[in-house]
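A single protein chain has been omitted from the complex, and every remaining protein chain is retained in its original position.
Order of writing sets the chain letters: A and B. Residues in each chain are counted from 1.
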Amino acid sequence: MEAVGGVLFSGIVLGGMYALVAMGLTLQYGVARIMNLAYGEFVVAAGFAALWLFTAAQVSPLLGLLLVMPAAFLLNLMIYRVLLLPLVRRARSPGALETDSILATFGLLFVVQGVLLAAFGGAYQNYSYLSVPIGLFGATVTANRLVALLFAAAIGTALWLWLARTRAGTAVRAVAVNPEAAQLVAIDVRRVAALAFAVGGAMVAAGGVLVSMFLTFNAAMGVVFTMKALVVVIMGGVGNLMGCLVAGLLLGLVETAVASWVDPGLTLAATYALFLFVLILRPAGLFGRPAR
Amino acid sequence: MTGFTIGRRAALAGAAACLAAPAIGRAQGTPAAVRIGYAISKTGPNAGGASITTIPNYELWVREVNEAGGLRLGDRRVRIEVVEYDDRSISEDAVRAVERLVNQDRVDFVLPPWGTALNLAVAPILNRAGYPQLAATAVTDRAPQLGQRWSNSFWLLGTGQDAGAGLAEVLGPAKQAGLIGDTVALVSVADGFGIELANGMRPALQRAGFRLTYDRSYPVGTQDMAPILAEAARGNPEVFVACSYPPDTLAITEQARVSGFNPKVFYTGVGTAFPLYKQRFGANVEGVMGVGGVDAASPRFQDYKRRHLAASGREPDRWASSIVFASLEMLQQAIERVGRIDRAAVIRELQTGSFDTVIGTVRLQNNLLTDTWVVGQWQDGEFYGVVPTRKQGARQPIVPKPAWRPT
Partner (left out) sequence: MSGTALALALAALLALGTVPLLDDGFWLALAINIAQYAVLATAWALFSGPTRYISLATAAFFGIGAYTVAVLGEALPWPLVLLAAGGIGVLVSLLVGLATLRLSGVYFVVFTFGLAELIRQLVTWFEVNVARSIGRYVFVDITQPQIYWQLLGLFGLLLVIGTWLSRSRLGFALRVIGEDEVVARHAGIDTARVKIALFALSALFLSLTGAVMAPRWTYIDPAIAFNMTTSFQVLIMALLGGAQSLLGPLLGVIPLVLLFEVLGANFPNHFSILLGAAFMLVVYAVPRGIVGLLARARRRAAA
């Protein structure tokens, strides 16, 4: 039986990756109120960007972040302005916006996937970067997973500091908590929402670049990431960064523990059972405020 | 309101025309072209497999036939015209697309989809309509019954039982020679082929005197193999067998390498024979075994590899790719021997004839291709067939496998 230390460590590495991939969605959904079904396609797109930079231009993925993140920020800002703002304008209720954004981003999902297919084909992709063993706490992981985790932690901390310490970040948090009240204190809710969506997009891209260092992916795999991110965000409580982190880590730990001590065949069943169980006990997620 | 109604009616008529369009304007009598249709997974979860193994071969074959002037029907050459659809990896879409190929487009021949599930989904339609189905990417233990049930269907990739028994054929003698011990750790992906392969492995390994120290499945899409490998490595098994799918095959190999897990035999499933595998692990592939294999030294394969690379920019995989291409050669030769579009006669020819293909001379038995490589091994940077040992080009297995090298 695997030692507790090893399981904890592997679990945290895996859970950190889940949290990383979900961080962007919690901004996009929690603040901008856009239920982005095309989320995972952007994860994969960033992965392809990293792959291309690495193989064609010999740019390391970590350096690539400096290119991919700003590009994703601009792209997502444009998507919000051009595609989503009309929906926000015409929505009469939060429910209506939710329905519209599901429909629109479902279309966007196909467009992005189609573009990726046309550009890169459907085959599996993988590249080798920092693929050296590192032994810690009785478990062996590859350096790329560890580096991804550290970068995720750094990016996450930066995001948290931005939200907690800056004026713009405070506005974002205010909109997440209560858009109507935010408007009363002279916050331009739509601008803030656009900003949050774009920052969320940059986070997605960071997640995609980092996971591409150690996962095999292809153009059809986006939906896997969308679903994982949705589960993490909802379990943590919509719009709550801390909830996202805790939920991601919990899922990673449960998955690793079940794989080591129970049966690897039940890992996904266990994570979904945990998710459903949390929602039954806390209908608004771990850190969410009760709705209505 | 009137304008609206007319607009809508026109739109409906337009849509109906679009739906029915390919059926219109087909000449009778001797064909100006042989119409060949296929529905393949260009999107969805199957796209990864289809775009490596099936699509490049379909395209390569059609191009080569047409460059040669077309299929030879009697004393004329007739070009191939392709009708293709995307089945989105969904059974229902594959069923509908093949119905369309058969009943709307009235194509002369249908090439099969990728994978076991979709081949089974479209089999009843092709059977009812009397089209030959050369299933080159379906692995099912029921293949013998299926070939009987649908006499138009041909199952070319063998069964999980064959593959499992094949590995035992390598391991048994190695154990007797004292090269390896009797412990095996087995992991399998919880999906069709993974489970059939594992089911084939267990009894064959037990008969050969091995015992399982670990035997677990993991769900499709598992992203972290570290805990599974750690458990499997516990107790230092002499043999490690993973009945895995391409993403897991890469992840498992990677994890084994970095954690210094060095069993004497290391076997992984689908994906081991992909060029991507070698590209990813370089010299470390040496000695890794897997399902499939080719007679890489044969000039026919060398030539095929070169043409495949030139046409698609990628090398063929070393398992099903050449079988897919061989199935197309078989179809072509059967059609040309019959000399006209007579599907019943083509099916009869496929059942009884002997064909000269990229994988050698092929003769089907009870609609099955029984004589294929079931175990292969990376040796000197090429994935050679190892079992059946009597097959031409079979290499001696390297046991034990050299340890992973640091890169």
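In this text, a contact is a pair of C-beta atoms (placed from the backbone, for glycine too) under 8 Å apart; a residue touches a chain by one contact, two chains touch by 3 or more.
Everything quoted here is computed from the prediction, not taken from an experiment.
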Out of A:Ser10, A:Asn76, A:Gln113 or A:Thr142, the sole contact with the unshown chain comes from A:Gln113
Of A:Leu8, A:Leu146, A:Ala168 or A:Leu279, the residue touching the omitted chain is A:Leu279
Looking at A:Val31, A:Leu230, A:Val246 or A:Ala259, which residue reaches the missing chain? A:Leu230
For the full complex, which residue in B:Glu64, B:Glu84, B:Glu315 or B:Glu336 touches the chain that was left out? B:Glu84
Interface residues of chain A (partner: the chain not displayed): 29, 35, 37, 83, 86-87, 90, 95, 98-100, 102-104, 106-115, 117-118, 223, 227, 230-231, 234, 238, 263, 265-266, 268-269, 272-273, 275-276, 279-280, 283-285, 291-292
Touching residues of chain B against the unshown chain: what are they? 1, 4, 15, 18-19, 21-22, 42-43, 45, 84-86, 88, 90-93, 95-97, 99-100, 102-104, 116-117, 120-121, 123-124, 142, 188, 190-192, 195-196, 199, 217, 219-220
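Rule of thumb we're sticking to: only the chains that are shown with their structure count from here on.
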Which stretch or stretches of chain B touch chain A in the complex? 41-45, 47-48, 50-52, 89, 187, 190, 216-219, 221-224, 226-228, 230-231, 234, 246-247, 250-251, 254-255, 257-260, 271, 274, 276, 280-281, 314, 406-407
Residue positions on chain A within touch of chain B in the complex are 2, 6-7, 10, 13-14, 17, 113-114, 117, 121-124, 126-128, 131-133, 139-142, 214-220, 224, 255-256, 259-260, 263-265, 267-269
